[in-house]
Each structure stands twice: as C-alpha cells, then as structure tokens.
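For this view, one protein chain was removed and the others were kept in their places.
Chain nomenclature is as follows: A, B and C, assigned in order of appearance, with residue numbering initiated at 1 for each chain independently.
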Amino acid sequence: MFLTLKKGATKSQLEHLRKKINGLGFRAHISKGAKKIVVGVIGENAILVRDTFESMEIVDFITPISKPYKLASREFKKEDTIINVNGIKIGGKQIVVMAGPCSVEKKDLLIKIAREIKKAGARILRGGAFKPRTSPYSFQGLGEKGLKYLAAAKKITGLSIVTEAMTIEQVKIVEKYSDIIQIGARNVQNFDLLKAVGKSRKPVLLKRGIATTVKEFLMSAEYIMSQGNCNIILCERGIRTFEQSTRFTLDLNAVPVIKRLSHLPIIIDPSHGTGVRDYVAPLSKAAIAVGADGLMIEVHSKPEEALSDGPQSLLPKDFFSLMEELKKVAYAVGREI
Amino acid sequence: MFLTLKKGATKSQLEHLRKKINGLGFRAHISKGAKKIVVGVIGENAILVRDTFESMEIVDFITPISKPYKLASREFKKEDTIINVNGIKIGGKQIVVMAGPCSVEKKDLLIKIAREIKKAGARILRGGAFKPRTSPYSFQGLGEKGLKYLAAAKKITGLSIVTEAMTIEQVKIVEKYSDIIQIGARNVQNFDLLKAVGKSRKPVLLKRGIATTVKEFLMSAEYIMSQGNCNIILCERGIRTFEQSTRFTLDLNAVPVIKRLSHLPIIIDPSHGTGVRDYVAPLSKAAIAVGADGLMIEVHSKPEEALSDGPQSLLPKDFFSLMEELKKVAYAVGREI
Amino acid sequence: MFLTLKKGATKSQLEHLRKKINGLGFRAHISKGAKKIVVGVIGENAILVRDTFESMEIVDFITPISKPYKLASREFKKEDTIINVNGIKIGGKQIVVMAGPCSVEKKDLLIKIAREIKKAGARILRGGAFKPRTSPYSFQGLGEKGLKYLAAAKKITGLSIVTEAMTIEQVKIVEKYSDIIQIGARNVQNFDLLKAVGKSRKPVLLKRGIATTVKEFLMSAEYIMSQGNCNIILCERGIRTFEQSTRFTLDLNAVPVIKRLSHLPIIIDPSHGTGVRDYVAPLSKAAIAVGADGLMIEVHSKPEEALSDGPQSLLPKDFFSLMEELKKVAYAVGREI
Partner (left out) sequence: MFLTLKKGATKSQLEHLRKKINGLGFRAHISKGAKKIVVGVIGENAILVRDTFESMEIVDFITPISKPYKLASREFKKEDTIINVNGIKIGGKQIVVMAGPCSVEKKDLLIKIAREIKKAGARILRGGAFKPRTSPYSFQGLGEKGLKYLAAAKKITGLSIVTEAMTIEQVKIVEKYSDIIQIGARNVQNFDLLKAVGKSRKPVLLKRGIATTVKEFLMSAEYIMSQGNCNIILCERGIRTFEQSTRFTLDLNAVPVIKRLSHLPIIIDPSHGTGVRDYVAPLSKAAIAVGADGLMIEVHSKPEEALSDGPQSLLPKDFFSLMEELKKVAYAVGREI
C-alpha cells in the first residue's frame, strides 16, 4: 500500500507518519519525487490497516499495490531508475558495457585485459574472485587475492569493478574492493544473502536464475529493496529450456516485460546466455535493439588457457570490433555507448 | 554422402551417374554451383555404397555428411540460399517483412490492411484461410473463400501472399492462390505434409514447433528438400518454456545457430513469439539485429474484433512507425528493408 | 452448454429438441445415462442461445460448461468411460497391457513376439506399420504389408491390435486391420487427422505431444469427440523438459490431473517416456500405482536388430517377469491385470 501525500507536507508530519506506520508493525519507505511524496507501507497485509491512513490529513490518496513486488514495481515508481556508479549512469540513455574474464587468474593478464576492454569502450571490469562451480573439484577462484588484482586493475585503468559475492561473509569484503556487488544466478533465491546486500550501500547486479520467472526475479529484487538498497541492476543471462544447441536460451522477451513491470535497469549477459563465442556478437546487438540498458561480456586474451568458461570468451580484438558495431545499433535505437 | 565432380563433367556423364545412383536405390540431388557440380546421394546408409563411386572417373572427391540433415546443411552448401518470390529476394541483403491479420475475415478489411502494410513497406501479405485452433469450437477459418480474398488483395496491391496449408489436400489449393506455402508450428513433424510440399514448386515457410530442437527443425526442412523442393524459409516463432509472462519464449539464439548449421534463410515471428502487442516492436528490432532475414508480423485495423490473436496484432499506424525504426536497425547491421 | 432433461422425455420430444439445436446452427450430442438424459449443445458460443431452451418443457436444468473441452470433461460425464475392444475393457478395474515391437519388421519375428507377450498376459499387440521418423532417411515402416503381418499375428494369437495412422488416407486402411487407431504424439494437434478419426467407429489411442499441456491434450480429444467418436484412450508418453538423462520426462502427475478433469481412460508408455530399457520396469509399476488404466510397452526379441527404438525395448523374458511384478502392484491398489 502506498500513501501519496498532499503538497506541503512538513517534515514533522512526515516523521509522525513514519512513527505511526512503525507502530502498526510495518516499515515506512519514503520516496520524494520532484512533485510529490509517496510513502510505502511495507509488510504483509498492510492493506488491512488502510482505514488508519484514510482519515489522516496529509494523505491525499491511497494506492493498494496489486503486485507481490512493491518497491520494484512501476506502479510504485513511474520513472526509470538510473544508477550512478562513479559517474557512470546505468539505466539512462547510455548503454553500459561490462567486460572482462570469467574468473580472475593472473594479475598481469587481468590488467592487460582491463586495458584492452577500456580502449574498446567498456566502462566496468568484470571478473570472478569467488567462483560458484558445479563441481567441488573445479577451480573455485582466488578469493581476496583476486579482489586485490581487480583493485589494482581499477587503479591503473580507472574502470569500475563488478564482482560476485556468494555468501554473507563475502559481502563485506567484496564491498570493500568492488563498485557493484554481483549476486549470481544460483543465489537468486538465497534470501539471506539478498537481505545482506540489501543492507549494503553499494549497487547490486542481480542475475536471474536459470528457472526463475520474471515475477520471482522481481520478488528477489524486492528482497534487496525491502532492506533499503534500491540500486539494483537486473541481469538476464539465459534460462534453461529443452534446447541443447546453446548452453541456455537467452530470454530477450524478458527485457520489454521487465521494462513494463519495473523501473529497474536491466542488462544482458550473452556470454553465459549462449555459451558459445560465435553467438555473443549477434546476441549483443539484439540485446541493445530490444532495449537493454547494458551488456556483460566475457573477454579473455587467452581463452584456451582460461580456468573457466574459455569457450564463450571473446578475444580482445573481437570485442573491439563488436563495440564498433554496437555503437551503430545503439544509435539506431536512440541510445549511445 | 556427396560427390564433388571434376571440372568438365559432361551432360551424359552426369546422366549416367544419376542412373547409377538410382539403380542402387538412392536419389540423386544435383547442385550446380558457379565453380563445381556437387551430387548428393540421398537415402539411408548411402555411405555403404561409397566404393562404387570412388573409382568413377568424373568423381573428384567424396564427402560423407555427418549431420542427419544433409541438403539443409552448410557442409553441403556453403553459400546462403536466396529465395526468389516474384522478384523479392529472401535471404540476401534485404530484410523482407511479411504482415497482415492472423486470419482472413472480411474482404474489405483485408484489402484495407493490405494497402496499409504495403504503404509501410511490407512486401508480403500474410493471413490464414485455414486456421489450426486448439479448440474445435473456435473459428476455423474461411477456407477457399479466404484464399480468394487474399488473391483479390494481391491483385489490388501487388503484394505477394503467404498462407498456411494444414493438410495434404489443402496444399493443392493453397498453391493455386499463394506465393509461399506456410507450414505451421503444429505440423512441423507432420511428415507426410512435409513430403507433399516437398513436391510443390512453391517456396515453403516452415515454422518451428514449440518444442522442436534446432536439429529436429532442420530435419523437418530436410524432409521437404529430400523431395526436391529446396526453397525453404525457416521461421522461429517462440518455444514453450516455464516462463508464463509471455505466451512463448522467442528463441533468438536460434538465428546464429541456424546460420552456422544451415544455408537456409530464417525469419522471426515476434507476434506469436511474445503474444503481446507491446512486445512486438522491441523483439522485431532484436530480430533484425541478431541477423534474421525477415519478419512476420500480425497487423489488424480492428484488433479488438479479430476472430483470433487480436491481443498480439499491431495497429497499422503502429506498424508504420515500427517499419521506420526497423530501417534504422537494418542499416546499423549492414542491411536494408 | 448441456441440457439435463426431465424424466420421461419421449423419443419424439428428443427428436424435436435435436432439430431445434441443429436449426440454431449447433450440433446435438445426446447421452443417455441410467437415470437421466443429457443433451450437449455443441458449437461456439452455444451459451448465447440459452434462453431458447430455458423455457422448454422437457428441459430440467441447464449447465454451462466452463471448460473449453466439453464432451471430454467430468462436468459433462461423471462416470469413468470404459472402452470395449473385442471384450477387453479399458478404463475399468482391469489394467490393460499393450505390448510389441516399436515397428513391424519381419512377419515371423512379429508372430513370435506376439505369442510371447500373450503368454505373459498382454491383451493387445502394438507395432508400427507407418512410422513417423525425425529423419527422412530413417526406416519409414512397411506400410500395408506391416498391417497384414499384424492381422496375421492377431489371427494366430487372438490378441487385438493397436497401430498408428499418420494421415487421413491411412485412417481408412488402419481401420481395416486394427482394433484401435493410434494417433502419435507428433500429430496431437493435427486437427484434420483428429477430425478424420472422429468419424471412425474404432477406438482411438491418442498420445500426448511432448509439449502439450493437459488442457490442450483434452482439447485434442474434444476434436475427436466433437465428430461423434467418444471411444478415446489417452496416453501419456513423456514430455520434453531440460533433463537429459532420460529421453523424455514421464509426467505421472498427469494421471490424477486427467482423472479429475476428464472421464476418459489414460494409459502410460514408459518405453518412450524414458527411452532406456532399465527404467521401463520401475516406471511401469509407478504408472499402475498412480492410477493409470493400462500400459504400452515395447518388447522385441532382438532389440539390437530393431530398426527403431531398440535401446528401450524389453526382452520377452524381462517382460514376462515384469508382468508378474505388475500383478502384485495392481492388486495392491485394488485392480488386476
């Protein structure tokens, strides 16, 4: 339930309202727009206390929210959310490209790749220090050492960093080195982890699970937002279907669906979404054409030596060409890279 | 198995070879390229008679085809197939747009729509006269009367026609009125129907089934080709997945996958692939960006009165705007509409 | 819409009612139960003419049917449908087992297998004469010769026959030799074929498609029933999912779901549903335990020589042991084999 306040609500009236909401066992979420103030009454069955607010002087009208995700819904916030990462704006006119190796391995190599993707026009460096791997016997990532390599690459290139946290403990340390905390597809319903990053002040890149519906995906975003962190970048990275000629089926339908249901930005990961290097370029173009706000692409100088996901990584020179082509597509749909 | 012939093979040598192949119980498929002649030996276990051809003078070398689809494979034919429909070339530089109502209903309305889509830049008019409907109690199409309406619209506008044949009997009559015979998603493995259109000389638009893998899809094309008709336009129209926020999940991964495995052109149907009007425009742009050779889009002047699939049909004015935007995307990827 | 008549409706009243229904453009489906007569008014939007019947003397009450499948629904017919095939009752207390090779190949071998499955307790011989094959180069079945072999096996063993018709033309010839006409999974939405078997008087075994929902499945049954043939045996044979360790995922949930929604009998095909010989026995037991009315199992004396689906065929001796075990499971759930 959302309360739209009358013009001219004073600070003390607002404070009074907040206490009222808390006193009834709910959380107040205050959103100050250019023209009006909207207050979310967050919690289960908030609608049952509607009467309490109807009679209040400063409440202009009450909007029951029909969606199970509230803060993430367009019903609550009409304007697109734009997330600011060190001056890079995600969700606006500019398409933001995040690139880098699947996992952080050697420091020199990482810096080399970082330089090359920057030259090509990427703004954010990706790379896993903590790696979720299906087999316990696969390479599990360098841990904090990997985060330090990322920080070194950032220092040299000025690129911002996005990297994954897999556990509540890792959130703290990832927060220290990274500009965006990534939550992986396998953790999209790891609710305690979602709550943990919800308490962080860093933007969160939330990947859709391979069998997560759009509605569940937005509900996972809501878990984060319900803790106060509304800086969420959604990421579609392929869903699991019967088709086996690609590793996953990239669900580009999800982009306009999410744009309709939510105000949050959404980016596409064609590297995981196809699992095949040759398909990354065409799907990247399609992602921009369909309306995505950014891309996350795996780039590796020596894909054949990569400890994970080599077959889907682009060579720097191919990434460079791709970026040139993407600029044209972005321009064609009224955006820029 | 394919036999690549030496340069200078004479007509009578070729005829001799064909008889030899037939005599062994196989079918010969002769493909004359600019530089060389390739002869397909079509039939089960053709490879077992390899020896017979190895010693033949005019045979340069023999290529066993590893794929279960042979004629449809890139291994057999390197160059893209371009299909000529009354001068419209499908599979080349130009993106071909087919548009029109889901089902043919009233003559005047059809002609009105045809005029509008032509003005917007569509080249081919779509519309169902025979309609496959999940319920026996739903509108089943006008039958031949509908075909006549399509012919009338063609006469007036000069647009070519694509419409569906659901049974072997209908193939004959559809062939008479239509420029392209459509095989619907539900009939993608109706093998006798595939064979029937394989004997037609008209191009075939083959829609992927909702649970057909890319390999099975190419095998269905192979059924048609094995009967001598190689003018096939593939069409991706959404696959069935767990996601329910759209009617189907449009599988755009399939475009680069098919481009790699086959030489046949492929178009996209975003109207069926999403089932929602608002999602048709973004997915159309994505289809062109990903490399599709064309689009099939539902357009209806009065979608609320349509007897089938109204909610996914565009209004002519929206189709007009969309075509303008698509031209820009086509240009961005080096193509044109 | 269904009209439940008052007791004592005369023949001429019934005839008058039928004419009335036809005159309004609908089809009348008269179902005489032990206690009452129910008349279905079949056709699109029948509910719009409800008023016409409300005032009629012989009509007791009117039931609008909410389901898009009407004749197939439990709302229309409360009691289980029991189908009589030469005295074998399908849908009653007895579990009916259909067994035999995937495709009919050699006459002697077929008769040998028929004798063995009969000894084991099967009542119906299965075997394909017309074979739908994904590749055009695979063995396509013996055609009418195969049907004759089946007839020969029937004559010798007394087993009834079930075999597939893939086209409208084949329906006639299959009808001649077979006791049950099978419609394969690929043809579950080949609506003209469904209508064709709907005009036959022979029972129809309708296989669920690999991506057909339960509702669509019942709608396909409705296509057949809408033409007057209500002797339909449904068959679940596995759906296509992401899981690749079995060829398909056998959906046993569908049995109680269909039992609730429909009065039609349903059997299970664990051979196609798993694609692996070793899994046929456990899934057969599960099928009986879950409430299926029968089984369709592939049995072949020399699976390694079978021209299709050898890897999923049981040896006669294994089928014999399985039947012994199935008897115990049937007994445990109050049924018998």
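Here is the rule we go by: contacts are C-beta pairs under 8 Å (C-beta built on N, C-alpha and C of every residue); 3 or more make two chains touch, one makes a residue touch a chain.
Model, not experiment: these values are computed from the prediction.
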Handout entry: Contacting the left-out chain in the complete assembly, out of C:108, C:278 or C:305
Key = C:278
Fill in the blank from the handout: Missing-chain contact among A:85, A:166 or A:197 belongs to A:166
Problem - Residue of C:72, C:113 or C:211 touching the missing chain in the full complex - result: C:211
Completion exercise
Listed in rising order, the chain A residues that touch the chain left out are 42-44, 68-70, 132-139, 166-169, 186-187, 189-192, 195, 209-211, 216, 219, 222-223, 226, 240
Practice task
Name every residue on chain B in touch with the hidden partner chain.
Solution key: 211, 240-242, 244
Practice task
Provide the residue numbers of chain C that touch the chain removed from this figure.
Solution key: 211, 213-215, 239, 241-246, 249-257, 260, 273-274, 278-279, 282-283, 285-291, 325, 328-329, 331-333
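Everything below uses one rule, namely that only the chains that are shown with their structure count from here on.
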Practice task
Tell me which chain's centre, taken as the mean of its C-alpha atoms, is farthest from chain B.
Solution key: A
Handout entry: chain B-chain C separation of Cα centroids, rounded to whole Å
Key = 34
Problem - Residues of chain A whose C-beta touches two or more other chains - result: 211, 241-242, 244
